[in-house]
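All protein chains but one are shown in place.
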Amino acid sequence: MKRRDLLKTTVTAGLLAAPILHIRPARADKGELVVVSWGGDYDQALRDLVVPEFSKATGYSVKFDAPPETAKVKAMVQSGNISWDVILTDIPAVLTLSKDNLLEPLDYSAIDRAKLDKIPKELQRSHALGQRLYSFNIVYNTTQLPPAKHPRNWTEVWDAKAFPGGRTFNFQGGIEPQLEMALLADGVPVDKLYPLDVERAWRMYDKLRPIVSKWYTSHAQAIQLIGAGEAAVGCTIGPRGITAKRGGAPIGVDYNQGKLASDNWCLIKGVRDKKVAMAFINQAVDAHAQAGIAQRVPYGPSNGGAFEFLSAAEAADLNTSPQNIKEQFWQNVEWWSQPGPDGKTPRETQATRFAKWMLNG
Amino acid sequence: MRAATPSPGALLTAVSPANSRPAKHVWRSREGLLVLPALVFYLAIYLYPLSRIAAWSFFDNGPTLTYYRDLLGETMYYRALANTLEISLLSTALCLLLGYPLAYLMATTAHRARRVLMILILIPFWTSVLVRTFAWIVILGNNGLLNRTLIALGVTDTPMKLLFNMTGVQIGMVHVLLPFMVFPLLAVMSRIDPNTLRVARSLGASPRRAFIEVFLPLSRPGIAAGCVLVFLLAVGFYVTPALLGGPGQVTLATMIDMQINTFLNWGLAASLGVVLLVVIGIIFAVFSRAFGVRELTGSGGA
Partner (left out) sequence: MTSTPPGRALLWLFGGALIFFLVAPIVVVMITSLNASPYMDFPPRQISLRWYANFFTSTEWVGPTLLSLRIALIVMIVSTVLGTLAAIGIVRGDFRGRQALEMFFVSPMVVPIVVLALGLFFLFSSAHLLDKPVALMLGHTLVATPLVIVLVRAGLRATDASLELAARSLGATYWRTLRHVTLPSIRESVAAAAIFSFLVSFDEVVIAIFVGGPDATTLPKRMWETIRFEIDPTLTAVSSVLTLVAVVVLVAAELLRKPTN
């Protein structure tokens, strides 16, 4: 009896101890780059269309990780244990990270001139280079709101009498409130949007509240709700609506008054090998590669040169095709990231205000 | 309170005439040593994160209470905390009301049937919460299976609002948490000697009285464990209230996540965590006083 208990204890201790005895020093693997993105089909496209050329040119292999949690970036930088290199993430995250000094400035000399010429200047920032464009668009259910009679602008989205049905807008999930849409709904012309009249926007949000059936926390849920008819129309990612439509969902997307925003390449502060990381980014913004990626995942490529490799049909659905891009506006990142007298950026102030607005009713 | 008796065989094998130990005290303090392996583990793995959390919460280039000042002056955190407690208490009550009869059924049925029911109850565990939530929208939505069926049967002519409110959240949470109530109850109930109830009946008690005055009290440890488990798990839920709830179900977990990821304000997030710990501690202290400390700490049965 005693022996068996002793045996049990030893085995348990062994199980606990054994893996720990394999401690290896901190990773600074030569020959491996870690790219952090959102996973799924986009990562697969990068794997197929960007990595081979990159590996051939530099001799480095690429490992992917997901999702690009900002807290994890900060934790890595703070602990000195940096195991991520290149990050693909949205502007709100870029703003959060750069405010806390967690990003490495990009070395633009490593990007081919020809490519940079074809990438809109708005997308070339000191700490982030646009890779793909997503957009917040009017996404609606085609059964409840047929294409002939669907909301064509945000004023109509706010009008539940003319266009009945629930609305779905975002709350939390790292996305800021859609103040621009609120102002457009109130009749503010696109070129007079910025600087945003915040109070006016929140008054419009007060009008929106009663007709929202669900404040979604993930775009996946927004698409499901609209497709299932639980919401008739919403403000979510147009390209995701297109993907669902291609999959057979009764979803339509109207690009009018859409807000363009970018997913961007950034480097983590203290990145292990900046030259190799920049070489990857250089490969990723290649027009040919971006065209191939866009064919698989309908986000607008940042490199305008990619359109030369796309057919008219493929381009038509993309949010940055010549005709679609005309209808949309660029989110003014500078306005959102300018710290106020209290040291807080509008992104922080409005996100806090949004939470209060939601909880205090 | 007599509980189940081990078989005579077990008692006999436990006895060995050769070794004789006198004092109850010696035996009990030896048993106390059994906490050591867990304690060592906790000290190794838990202490460091705890100290980080304390550092984030109470330090900001020097000791400070600004985070607490910020959060205690902000109504939205009280609301979030209230939402969290409301959701959790409701879930606990529902799980108890639904789980007790089910556990009772299982405890008083043939062993084979009991095990089949156990297998059935464990089925949902293999489907992650994210995937289940998707299914709930399909089932509970305005155009969902349930509403379509009810309307077709003429039970109602407008769809019932079962999603994005407390109803939806409770359905989602009870679905996840029910097994955590049923199993502790079952574990305790299956130990209750059926003879005890038979004796009560033969002494003249009605079935109802036998149940209320004999069975129910004997199952109390199971009730306590089930409620503690379900409540604590419910308090930590993030996904279900976020995906199935409305503005009235925004939880403290959402607020903490916002501070951790959107604002990178770990000081505030840690402070919210500390506040939650304190509040839960107070709730438990109140319950211990009301129901007797022993129920919750289970300090001995003798």
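Every chain is named by a letter (A and B) in the order it is written, and numbering of its residues begins at 1.
Note that in this section a residue touches a chain if its C-beta (ideal position, glycine included) is under 8 Å from a C-beta of that chain, and two chains touch if they have at least 3 such contacts.
Not measured: the values here are computed from a predicted model.
Residues of chain A that touch the chain left out of the display are 1-2, 5, 8, 12, 15-16, 19-20, 22-27, 34, 38-41, 63-67, 69, 71-72, 75, 78-81, 83, 173, 218-220, 223-224, 227-228, 237, 240, 243-244, 247-249. Although one chain is hidden here, its contacts on chain B can still be listed: residues 1-6, 10-11, 13-22, 24-25, 27-39, 41-42, 45-46, 48-50, 52-53, 98, 101-102, 104-106, 108, 111-112, 115-117, 119-132, 134-136, 138-139, 145, 175, 178, 180, 183-184, 186-188, 190-192, 197, 201, 207, 210-211, 215, 218, 221-222, 224-226, 228-229, 232-233, 235-236, 238, 252-253, 256-257, 260, 266, 269-270, 272-273, 276-277, 280-281, 284, 293-294, 297-302.
Here is the rule we go by: only the chains that are shown with their structure count from here on.
Taking the mean of the C-alpha atoms as each chain's centre, chain A and chain B sit 37 Å apart. The touching residues of chain A, when paired with chain B in their complex, are 69-71, 74, 92, 96, 100, 171-172, 174, 213-215, 217-218, 221, 224-225, 228-230, 348, 351, 355-356, 358-361. Contact residues on chain B toward chain A in their complex (touch as defined above): 74-76, 79-80, 83, 134, 137-138, 141-144, 163-164, 242-243, 246-247, 250, 254-255, 257-258, 260-264, 266.
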